[in-house]
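Below, a portion of the complex is reproduced, with chain positions unchanged.
Going in written order, the chains are labelled A and B, and every chain counts its residues from 1.
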Amino acid sequence: VSRGLFIGRFQPFHNGHLYAIKKILGREDEIVIVIGSAQESFSLKNPLSAGERIEIIRAVLRELNALGRSIIVPIPDIHENLVWPARVIEYTPKFDRVYSGNELVLVLFEQFGIETVRLEHINRNEYQGKVIRTKIIKGEDWAYLVPKVVYNYLEEIGFEERIRRLVKHYSEVNL
Amino acid sequence: VSRGLFIGRFQPFHNGHLYAIKKILGREDEIVIVIGSAQESFSLKNPLSAGERIEIIRAVLRELNALGRSIIVPIPDIHENLVWPARVIEYTPKFDRVYSGNELVLVLFEQFGIETVRLEHINRNEYQGKVIRTKIIKGEDWAYLVPKVVYNYLEEIGFEERIRRLVKHYSEVNL
(Lines give C-alpha, C1' and ligand atoms only; values in the text may rest on other atoms or scores of the structure.)
Protein backbone atom coordinates (compact mmCIF):
# COMPACT_ATOMS: atom_id res chain seq x y z
CA VAL A 1 0.00 0.00 0.00
CA SER A 2 1.13 3.53 -0.75
CA ARG A 3 0.50 6.16 1.90
CA GLY A 4 0.47 9.93 1.87
CA LEU A 5 0.73 12.04 5.00
CA PHE A 6 -1.23 15.25 5.42
CA ILE A 7 -0.87 17.64 8.35
CA GLY A 8 -3.25 20.34 9.51
CA ARG A 9 -4.51 21.98 12.65
CA PHE A 10 -8.12 21.88 11.42
CA GLN A 11 -9.30 24.94 13.37
CA PRO A 12 -11.78 24.29 11.96
CA PHE A 13 -11.80 21.78 9.11
CA HIS A 14 -12.69 23.65 5.88
CA ASN A 15 -13.09 23.07 2.16
CA GLY A 16 -9.37 23.55 1.56
CA HIS A 17 -8.70 20.56 3.79
CA LEU A 18 -11.40 18.63 2.01
CA TYR A 19 -9.86 19.38 -1.36
CA ALA A 20 -6.41 18.26 -0.22
CA ILE A 21 -7.67 15.05 1.33
CA LYS A 22 -9.65 14.11 -1.75
CA LYS A 23 -6.62 14.75 -3.90
CA ILE A 24 -4.38 12.58 -1.77
CA LEU A 25 -6.99 9.83 -1.61
CA GLY A 26 -7.03 9.95 -5.40
CA ARG A 27 -3.31 9.33 -5.60
CA GLU A 28 -2.53 7.03 -2.70
CA ASP A 29 -4.00 3.87 -1.26
CA GLU A 30 -4.23 5.36 2.19
CA ILE A 31 -3.90 8.72 3.89
CA VAL A 32 -2.47 9.53 7.30
CA ILE A 33 -4.11 12.70 8.61
CA VAL A 34 -2.06 14.33 11.35
CA ILE A 35 -3.85 16.72 13.69
CA GLY A 36 -1.12 19.16 14.65
CA SER A 37 -0.98 21.19 17.88
CA ALA A 38 -3.11 18.45 19.40
CA GLN A 39 -2.57 19.77 22.93
CA GLU A 40 -4.17 23.14 22.10
CA SER A 41 -7.83 24.07 22.57
CA PHE A 42 -10.02 26.91 23.76
CA SER A 43 -7.69 29.57 22.39
CA LEU A 44 -8.56 31.95 19.56
CA LYS A 45 -6.03 30.34 17.27
CA ASN A 46 -6.91 26.80 18.32
CA PRO A 47 -10.49 26.76 19.60
CA LEU A 48 -11.24 23.05 19.12
CA SER A 49 -9.79 20.22 21.18
CA ALA A 50 -8.07 17.23 19.58
CA GLY A 51 -11.07 15.08 20.46
CA GLU A 52 -13.48 17.42 18.70
CA ARG A 53 -11.25 17.60 15.65
CA ILE A 54 -11.04 13.82 15.46
CA GLU A 55 -14.82 13.61 15.58
CA ILE A 56 -15.19 16.18 12.81
CA ILE A 57 -12.65 14.59 10.49
CA ARG A 58 -14.24 11.19 10.97
CA ALA A 59 -17.61 12.62 10.00
CA VAL A 60 -16.13 14.00 6.79
CA LEU A 61 -14.30 10.77 5.99
CA ARG A 62 -17.47 8.78 6.58
CA GLU A 63 -19.24 10.90 3.99
CA LEU A 64 -16.35 10.31 1.59
CA ASN A 65 -16.66 6.63 2.33
CA ALA A 66 -12.97 6.75 3.16
CA LEU A 67 -12.79 5.79 6.84
CA GLY A 68 -11.18 2.46 6.02
CA ARG A 69 -8.42 4.12 4.03
CA SER A 70 -7.69 6.93 6.48
CA ILE A 71 -5.66 7.03 9.70
CA ILE A 72 -6.15 10.03 11.98
CA VAL A 73 -3.31 10.81 14.40
CA PRO A 74 -3.31 13.71 16.87
CA ILE A 75 0.23 14.90 17.65
CA PRO A 76 1.19 17.48 20.29
CA ASP A 77 3.74 20.20 19.46
CA ILE A 78 7.36 19.70 20.45
CA HIS A 79 8.59 23.32 20.06
CA GLU A 80 11.88 22.13 18.63
CA ASN A 81 11.61 22.35 14.87
CA LEU A 82 14.37 20.00 13.76
CA VAL A 83 13.03 17.29 16.04
CA TRP A 84 9.40 17.57 15.06
CA PRO A 85 9.51 15.41 11.89
CA ALA A 86 10.95 12.61 14.02
CA ARG A 87 7.99 12.87 16.33
CA VAL A 88 5.62 12.69 13.38
CA ILE A 89 7.40 9.56 12.18
CA GLU A 90 7.21 8.11 15.68
CA TYR A 91 3.46 8.65 16.05
CA THR A 92 2.41 7.51 12.57
CA PRO A 93 2.32 4.25 10.60
CA LYS A 94 4.90 4.12 7.83
CA PHE A 95 4.16 6.59 5.02
CA ASP A 96 5.70 7.22 1.60
CA ARG A 97 5.50 10.99 1.22
CA VAL A 98 4.27 14.17 2.83
CA TYR A 99 1.74 16.41 1.07
CA SER A 100 1.68 19.98 2.26
CA GLY A 101 1.12 23.55 1.22
CA ASN A 102 2.97 24.66 4.33
CA GLU A 103 6.49 25.81 3.58
CA LEU A 104 7.88 24.97 7.01
CA VAL A 105 6.51 21.44 6.87
CA LEU A 106 8.18 20.97 3.49
CA VAL A 107 11.49 22.43 4.67
CA LEU A 108 11.64 20.29 7.79
CA PHE A 109 10.78 16.97 6.18
CA GLU A 110 13.33 17.67 3.46
CA GLN A 111 16.00 17.80 6.17
CA PHE A 112 15.25 14.16 6.87
CA GLY A 113 15.33 13.15 3.21
CA ILE A 114 11.63 12.38 3.12
CA GLU A 115 9.76 12.87 -0.15
CA THR A 116 7.49 15.92 -0.12
CA VAL A 117 4.74 17.02 -2.50
CA ARG A 118 3.79 20.67 -2.59
CA LEU A 119 0.04 21.17 -2.49
CA GLU A 120 -1.29 24.24 -4.26
CA HIS A 121 -3.80 26.25 -2.29
CA ILE A 122 -7.26 26.68 -3.69
CA ASN A 123 -9.34 29.74 -2.87
CA ARG A 124 -6.58 30.81 -0.52
CA ASN A 125 -8.34 34.01 0.49
CA GLU A 126 -11.20 32.18 2.10
CA TYR A 127 -10.18 28.63 2.81
CA GLN A 128 -8.26 29.37 5.95
CA GLY A 129 -9.05 28.67 9.58
CA LYS A 130 -8.15 32.23 10.43
CA VAL A 131 -10.58 33.65 7.88
CA ILE A 132 -13.39 31.54 9.27
CA ARG A 133 -12.64 32.47 12.86
CA THR A 134 -12.55 36.14 11.85
CA LYS A 135 -15.86 35.88 10.03
CA ILE A 136 -17.47 34.42 13.11
CA ILE A 137 -16.11 37.23 15.24
CA LYS A 138 -17.51 39.77 12.77
CA GLY A 139 -20.84 37.94 12.56
CA GLU A 140 -20.42 37.20 8.84
CA ASP A 141 -21.59 34.09 7.02
CA TRP A 142 -19.01 31.30 6.99
CA ALA A 143 -21.11 28.17 6.46
CA TYR A 144 -20.17 27.95 2.78
CA LEU A 145 -16.48 27.57 3.66
CA VAL A 146 -16.83 24.20 5.40
CA PRO A 147 -18.47 20.89 4.54
CA LYS A 148 -22.08 20.70 5.66
CA VAL A 149 -21.37 17.91 8.13
CA VAL A 150 -18.69 20.05 9.75
CA TYR A 151 -20.99 23.02 10.04
CA ASN A 152 -23.65 20.90 11.72
CA TYR A 153 -21.22 19.55 14.26
CA LEU A 154 -19.86 23.01 15.05
CA GLU A 155 -23.41 24.29 15.50
CA GLU A 156 -24.14 21.49 17.87
CA ILE A 157 -21.20 22.16 20.16
CA GLY A 158 -21.78 25.92 20.15
CA PHE A 159 -18.68 26.83 18.18
CA GLU A 160 -19.71 30.42 17.45
CA GLU A 161 -20.47 31.08 21.08
CA ARG A 162 -17.10 29.61 22.08
CA ILE A 163 -15.28 31.86 19.63
CA ARG A 164 -17.15 34.88 20.90
CA ARG A 165 -16.30 34.15 24.51
CA LEU A 166 -12.65 33.59 23.63
CA VAL A 167 -12.60 36.93 21.82
CA LYS A 168 -14.09 38.55 24.86
CA HIS A 169 -11.36 37.02 26.96
CA TYR A 170 -8.42 38.03 24.82
CA SER A 171 -9.66 41.55 24.13
CA GLU A 172 -10.93 42.53 27.52
CA VAL A 173 -9.76 40.64 30.52
CA ASN A 174 -6.43 41.23 32.11
CA LEU A 175 -7.14 40.99 35.78
CA VAL B 1 -16.90 25.29 55.51
CA SER B 2 -17.68 26.91 52.18
CA ARG B 3 -14.76 27.91 49.97
CA GLY B 4 -14.41 30.20 46.99
CA LEU B 5 -11.49 30.04 44.60
CA PHE B 6 -9.98 33.17 43.11
CA ILE B 7 -7.25 33.20 40.46
CA GLY B 8 -4.95 36.04 39.46
CA ARG B 9 -1.43 36.68 38.32
CA PHE B 10 -1.04 39.63 40.72
CA GLN B 11 1.51 41.52 38.60
CA PRO B 12 1.19 43.44 40.83
CA PHE B 13 -1.62 43.05 43.34
CA HIS B 14 -3.98 46.03 42.95
CA ASN B 15 -7.22 47.42 44.31
CA GLY B 16 -9.25 45.34 41.88
CA HIS B 17 -7.83 42.21 43.47
CA LEU B 18 -8.50 43.64 46.89
CA TYR B 19 -12.11 44.32 46.00
CA ALA B 20 -12.62 40.78 44.72
CA ILE B 21 -11.00 39.15 47.72
CA LYS B 22 -13.07 41.19 50.17
CA LYS B 23 -16.21 40.27 48.29
CA ILE B 24 -15.43 36.57 48.34
CA LEU B 25 -14.46 36.70 52.01
CA GLY B 26 -17.86 38.28 52.61
CA ARG B 27 -19.65 35.37 51.01
CA GLU B 28 -17.59 32.34 51.86
CA ASP B 29 -16.00 30.91 54.98
CA GLU B 30 -12.63 30.62 53.29
CA ILE B 31 -10.90 31.75 50.13
CA VAL B 32 -8.34 29.90 48.03
CA ILE B 33 -6.16 32.42 46.21
CA VAL B 34 -4.37 30.90 43.25
CA ILE B 35 -1.28 32.67 41.95
CA GLY B 36 -1.32 31.85 38.25
CA SER B 37 1.75 31.70 35.98
CA ALA B 38 3.74 30.95 39.12
CA GLN B 39 6.83 30.00 37.11
CA GLU B 40 7.07 33.46 35.50
CA SER B 41 9.12 36.40 36.79
CA PHE B 42 11.41 39.17 35.58
CA SER B 43 9.45 39.66 32.37
CA LEU B 44 7.49 42.78 31.49
CA LYS B 45 4.21 40.92 31.72
CA ASN B 46 5.18 39.02 34.86
CA PRO B 47 7.82 41.01 36.73
CA LEU B 48 7.32 39.51 40.20
CA SER B 49 8.30 36.01 41.25
CA ALA B 50 5.86 33.64 42.93
CA GLY B 51 7.68 34.11 46.21
CA GLU B 52 7.32 37.88 46.04
CA ARG B 53 3.66 37.62 45.16
CA ILE B 54 3.03 35.29 48.10
CA GLU B 55 4.70 37.77 50.42
CA ILE B 56 2.60 40.65 49.08
CA ILE B 57 -0.71 38.81 49.30
CA ARG B 58 0.04 37.71 52.83
CA ALA B 59 0.72 41.31 53.82
CA VAL B 60 -2.66 42.33 52.44
CA LEU B 61 -4.46 39.44 54.11
CA ARG B 62 -2.80 40.25 57.42
CA GLU B 63 -4.20 43.76 57.21
CA LEU B 64 -7.62 42.32 56.45
CA ASN B 65 -7.20 40.03 59.45
CA ALA B 66 -7.96 37.19 57.05
CA LEU B 67 -4.81 35.08 57.04
CA GLY B 68 -6.55 32.29 58.93
CA ARG B 69 -9.35 32.13 56.35
CA SER B 70 -7.15 32.32 53.26
CA ILE B 71 -5.09 29.71 51.42
CA ILE B 72 -2.53 30.95 48.92
CA VAL B 73 -1.44 28.49 46.22
CA PRO B 74 1.06 29.26 43.47
CA ILE B 75 0.41 27.18 40.32
CA PRO B 76 2.64 27.02 37.24
CA ASP B 77 1.09 27.18 33.76
CA ILE B 78 0.44 23.97 31.88
CA HIS B 79 -0.08 25.42 28.36
CA GLU B 80 -2.86 22.95 27.66
CA ASN B 81 -6.11 24.74 28.33
CA LEU B 82 -8.50 21.84 28.81
CA VAL B 83 -6.16 20.26 31.33
CA TRP B 84 -5.49 23.36 33.38
CA PRO B 85 -8.61 23.22 35.60
CA ALA B 86 -7.57 19.70 36.61
CA ARG B 87 -4.20 21.05 37.71
CA VAL B 88 -5.91 23.75 39.75
CA ILE B 89 -8.05 21.09 41.43
CA GLU B 90 -4.93 19.01 42.06
CA TYR B 91 -3.00 21.83 43.74
CA THR B 92 -5.81 23.22 45.88
CA PRO B 93 -7.87 22.11 48.86
CA LYS B 94 -11.47 21.29 47.99
CA PHE B 95 -13.45 24.39 46.96
CA ASP B 96 -17.11 25.00 46.18
CA ARG B 97 -16.99 27.53 43.38
CA VAL B 98 -14.74 29.68 41.27
CA TYR B 99 -15.04 33.46 41.26
CA SER B 100 -13.61 35.17 38.23
CA GLY B 101 -13.96 38.11 35.89
CA ASN B 102 -11.81 36.27 33.37
CA GLU B 103 -13.85 34.78 30.56
CA LEU B 104 -11.42 31.96 29.81
CA VAL B 105 -11.31 30.87 33.44
CA LEU B 106 -15.11 30.74 33.46
CA VAL B 107 -15.28 28.83 30.17
CA LEU B 108 -12.72 26.23 31.23
CA PHE B 109 -14.14 25.48 34.66
CA GLU B 110 -17.62 25.16 33.11
CA GLN B 111 -16.26 22.30 30.98
CA PHE B 112 -15.67 20.38 34.19
CA GLY B 113 -19.10 21.15 35.59
CA ILE B 114 -17.72 23.33 38.37
CA GLU B 115 -19.83 26.21 39.66
CA THR B 116 -18.56 29.61 38.53
CA VAL B 117 -19.46 33.11 39.67
CA ARG B 118 -18.78 35.99 37.32
CA LEU B 119 -17.09 38.88 39.08
CA GLU B 120 -17.84 42.34 37.74
CA HIS B 121 -14.81 44.54 37.22
CA ILE B 122 -14.58 47.79 39.12
CA ASN B 123 -12.67 50.72 37.75
CA ARG B 124 -11.60 48.52 34.87
CA ASN B 125 -9.63 51.27 33.16
CA GLU B 126 -7.17 51.58 35.97
CA TYR B 127 -7.29 48.44 38.10
CA GLN B 128 -5.18 46.31 35.81
CA GLY B 129 -1.65 45.04 36.17
CA LYS B 130 -0.91 46.19 32.67
CA VAL B 131 -2.06 49.74 33.40
CA ILE B 132 0.16 49.91 36.47
CA ARG B 133 3.19 48.56 34.65
CA THR B 134 2.59 51.06 31.85
CA LYS B 135 2.30 53.96 34.30
CA ILE B 136 5.62 52.98 35.82
CA ILE B 137 7.25 52.92 32.42
CA LYS B 138 5.86 56.37 31.66
CA GLY B 139 6.85 57.67 35.07
CA GLU B 140 3.26 58.38 36.09
CA ASP B 141 1.80 58.05 39.55
CA TRP B 142 0.41 54.59 40.31
CA ALA B 143 0.52 54.40 44.11
CA TYR B 144 -3.22 55.06 44.39
CA LEU B 145 -4.00 51.90 42.42
CA VAL B 146 -2.62 49.45 44.96
CA PRO B 147 -3.03 48.96 48.70
CA LYS B 148 -0.53 50.96 50.75
CA VAL B 149 1.12 47.82 52.11
CA VAL B 150 1.68 46.57 48.57
CA TYR B 151 3.18 49.86 47.49
CA ASN B 152 5.60 49.82 50.40
CA TYR B 153 6.76 46.31 49.62
CA LEU B 154 7.24 47.12 45.94
CA GLU B 155 9.25 50.21 46.89
CA GLU B 156 11.45 48.12 49.12
CA ILE B 157 12.33 45.56 46.47
CA GLY B 158 12.94 48.23 43.80
CA PHE B 159 9.96 47.35 41.65
CA GLU B 160 10.07 50.51 39.53
CA GLU B 161 13.74 50.01 38.77
CA ARG B 162 13.10 46.38 37.82
CA ILE B 163 10.33 47.40 35.42
CA ARG B 164 12.59 50.03 33.87
CA ARG B 165 15.41 47.59 33.32
CA LEU B 166 13.04 45.04 31.81
CA VAL B 167 11.70 47.69 29.44
CA LYS B 168 15.23 48.55 28.45
CA HIS B 169 15.83 44.88 27.73
CA TYR B 170 12.79 44.26 25.62
CA SER B 171 13.03 47.48 23.64
CA GLU B 172 16.72 47.62 22.98
CA VAL B 173 18.71 44.49 23.30
CA ASN B 174 18.83 41.89 20.61
CA LEU B 175 22.41 40.82 20.53
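In this section, a residue touches a chain if its C-beta (ideal position, glycine included) is under 8 Å from a C-beta of that chain, and two chains touch if they have at least 3 such contacts.
Quantities reported herein were computed from a predicted structural model and do not represent experimental measurements.
Each chain in view is the same protein; 2 are placed here, and the whole complex, as held in this structure file, contains 6 copies.
Rule of thumb we're sticking to: only the chains that are shown with their structure count from here on.
One simple way to say how far apart two chains are is to compare their mean CA positions; for subunit A and subunit B this gives 36 Å. Contact residues of subunit B toward subunit A in the complex are 8-9, 16-17, 20, 79-82, 100-104, 106-108, 111, 121, 128-130. Chain contact summary for the complex, subunit A toward subunit B: residues 39-43, 49, 162, 165-166, 168-169, 172-175.
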